[in-house]
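Working notes, beginning with the structure itself.
All protein chains but one are shown in place.
As written, the chains take the letters A and B, and residue 1 is the first residue of each chain.
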Amino acid sequence: MAWTKNVLRVNLETGSCTTEPLNMTWAHDYLGQRGLATKYLVSEIDPKVEPLSPKNKLIFVTGPLTGTMAATGGRYSVVTKGPLTGAIACSNSGGYFGAELKFAGWDMVIFEGTSPKPVYLLITDGKAELVDASHLWGRTVWETEEAIKKQHQDPQIRVAAIGRAGENGVLYAAIVNDLHRAAGRSGVGAVMGSKNLKAVAVRGTRTDAYQVADPDAFFTAVDAGKKVLAGNGVTGQGLPTYGTQVLMNVINELGALPTRNHRDVQFEGAMAIGGEAMHEKRPTDGKANLVTNGACFGCTIACGRISRMDPGHFSVKDKPQYHGASGGVEYEAAWALGAANGVSDLEALTYANFLCNEDGFDPISFGATVGAAMELYDLGILTKEIVGFEIPFGSTEGMVKLAELTAKGEGFGREIGQGSKRLCAKYGKPELSMTVKGQEFPAYDGRGLQGMGLAYATSNRGACHLRGYMVSPEVLGIPVKMEPQATEGKPAMLKAFQDLTAVVDSSGLCLFTTFAWGLQDIQPQLQAACEGDWSEERLLLIGERIWNMEREFNLAAGLTGKDDNLPPRLLKEAAQTGPQKGAVSKLDVMLPEYYRVRGWTSEGVPTDETRVRLGG
Amino acid sequence: MQKSLHIDPNKCTGCLQCEMACSWENYRSFTTAKSRIKVFSFHEAGRFVPYTCTQCDEAWCMIACPVDAIRLDPATGAKIVLEPTCVGCKVCTIACPFGTINYVAQTGKVQKCDLCDGAPACAKACPTAAITYVDSDWTGLDKMRQWAGKTDTNQATA
Partner (left out) sequence: MRHLIIGSGPAGVVAAETLRKADPAAEITMLCGEAGPPYSRMAIPYLLRGDIPEAGTHLRKDADHYARLRIQLVQASAKAVDAVARKVDIGGRSLPYDRLLIATGSRPSREQIPGIDLPGVQACWTIADARALLAQARPGTRIVQMGAGFVGCIIMEGLLSRGVDLTILVRSGYMVRRMMDATASGLLRSWCEAKGVKILTHTQPTGLTSEGGVLQVALANGRVLPADIYLSAVGVDPNLDFLEGSGIALGQGILVDANLQSNVPGIYAAGDVAEATDCLTGKRQLNAIQPNAVEQGRIAALNMAGRPTRFKGSFVFNVLTTLGLVSSSFGEWQGVPGGESTEVLDPAHYRYLNLQFEGDRLVGANTVGFTDHVGALRGLIEGRMRLGVWKQRLMADPTQVMQAYLAAAHSLV
């Protein structure tokens, strides 16, 4: 059985750790990971709960394929009510942590309450204990992981931790595992920090924790899946060689690379910060930024970037701790730290990215917030006096300094740490916040790619590319080519993507497999691993059920159809250059259609008929 | 000619498919902690180094065993632990200067790579050909040195 069928419930208030059996009816209806944990969360918390209060809960969860030989079967998610958006938050991460949690015998860990003092959870197979973390409070993710491994004398312990950002209530604080893999978005790290929970450390050595239902069929399906990944141009060549950074120049040329807080849709510095640039030897030290590619647990794609900075770069000249290799920029991070601010210094982006990993905050939201701050500065609303230094668009030093201050929770970094929505509102320019439901956009312009615009507006966790990746049809032609400016058929396509994504996010697999895999590749792996009926139809129904469950939670939390919106800039200010010149988002055309295909009312509420159809 | 595992760390991405394959082969589970091949991560160097027994000729473990529980498989050249005979004294684990025979608390016995009777599961599972099973007459340390393949053949930096 691909589930361990064990849930660990940790009451941080009382310090108790208890085991309970996994609700298998729910596992049957919601599969695992994102779907299953969300079901637990929505059943256990008041949707109106204040996200950073003790009444919110925080769930670490794996999927049925996590910790198996299925390619990319190493994912876990963190589910909670998000502080940035007030909506459902579900952040997915790779690395090795998720698989280790399964080896130790747990599908899920539910944290309740707030600990009276800083603690970390240490899980050693069936044994779980809260350990005093007073000495780790105020330390970075990297220091914390090192200290925990050293303390328990086991380099194989896997650690997911928050850094100072999570402690300081940065609203987009991340939970970072394995040093540079992160449950990055929506501020799950801030919730962890509010609970005084510094880290979760796991060591799993059990051989009897879970099993695949039909090993022969499983290996047949898994081997077939690996062949497809290896043979595909994106997953077999593009991603291992360039990582997601393969997209930088593609999206820029397409005129869909949001630049300088979405004032522009093309960035003149894109070449300097893209995947190819990471391979180029630097004139300063003759070495490339990229050291190698790395994989997460079980992953045969290996898109991860491992970078080493130029030790002479101004940002790290006197900081040898950043001279070693570590997690390099992915596309979204390179965009947010770079194009979104007009910064084109790859080394500086790498440094800021190291800081995001080291102290646990989301580079997308951080970079986008810096973009907003730079626009406020450009308008003369923010000044050198307020910020402490100059931050015109394109200021590498400004971006780097803000990253340092945000990591430490000092000076103007505290305001940057509240995200673009709150920053722009505070300075009287709410319309300049490039967010949906309070969460910052990632690296695709909703004017240039109409489907992505709709995806952002309707994403349950606020602006996000990982809920319905319309870039696939609109740029890569997967599964069919759709013109970027077209609107027809996109709501239905988006729904299909959103539902499929919910299935993938609930399975333990990485979404990037879907560049090569369709449901027909994933289904046999799930079917062989999990007993029961996991037909494609059922899986899609599960995906839709998950999507609607998240929607219902958001509605109950007080969000409405009005929140399915885009900032006025995307709706009114036309793209000024490139192939999409003149375009604005046609959200008004697509949204009603989207509600229709979803089976929702014109207010964006699931109809009773839809509710009955989805059950669960 | 006898074959041996050839390991090229330059190609390794740290995916641990090899560790899972080894664990599956020997325990019917995916528990990497139980793998006989271990991928060490050198974070600062950005390097992954898979490491297991090279079936060295000195066979320190085999000689040290007080109860004759480690034998030579003449077909593959592997030194094999006979679990029923092993008493779990761990002397072999400190005798082997490579650190490649290890105690398993769960079974109370030791384990080491046995070359899977000539069909190494790790090599089959490795997606990057960082582990291959090749003809070789290298022994002991020389074999280990072969692992340090100096040319950088990593796909990402090729």
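Everything below uses one rule, namely that contacts are C-beta pairs under 8 Å (C-beta built on N, C-alpha and C of every residue); 3 or more make two chains touch, one makes a residue touch a chain.
Note that this is a predicted model, so its numbers are computed, not measured.
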Chain not shown, its touching partners among those shown: A, B
Chain A, residues in touch with the chain not shown (by the definition above): 146, 149-156
Chain B, residues in touch with the chain not shown (by the definition above): 9, 38, 40, 42, 45, 47, 49, 51, 60, 63-64, 66-68, 85, 87-91, 93-103, 105, 108, 144-145, 147-148
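What we mean here is this: only the chains that are shown with their structure count from here on.
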Centre-to-centre distance between chain B and chain A (centres being mean Cα positions), rounded to whole Å: 36
Residues of chain A that touch chain B when the two form their complex: 67-69, 71, 96, 99, 103, 156, 179, 203-209, 211, 215, 226, 230, 240-241, 243, 279, 288, 290-300, 302, 304-308, 324-326
Touching residues (chain side chain B, partner chain A) in the complex: 13-17, 20-21, 23-24, 27-34, 43-48, 106, 125, 127-128, 154-158
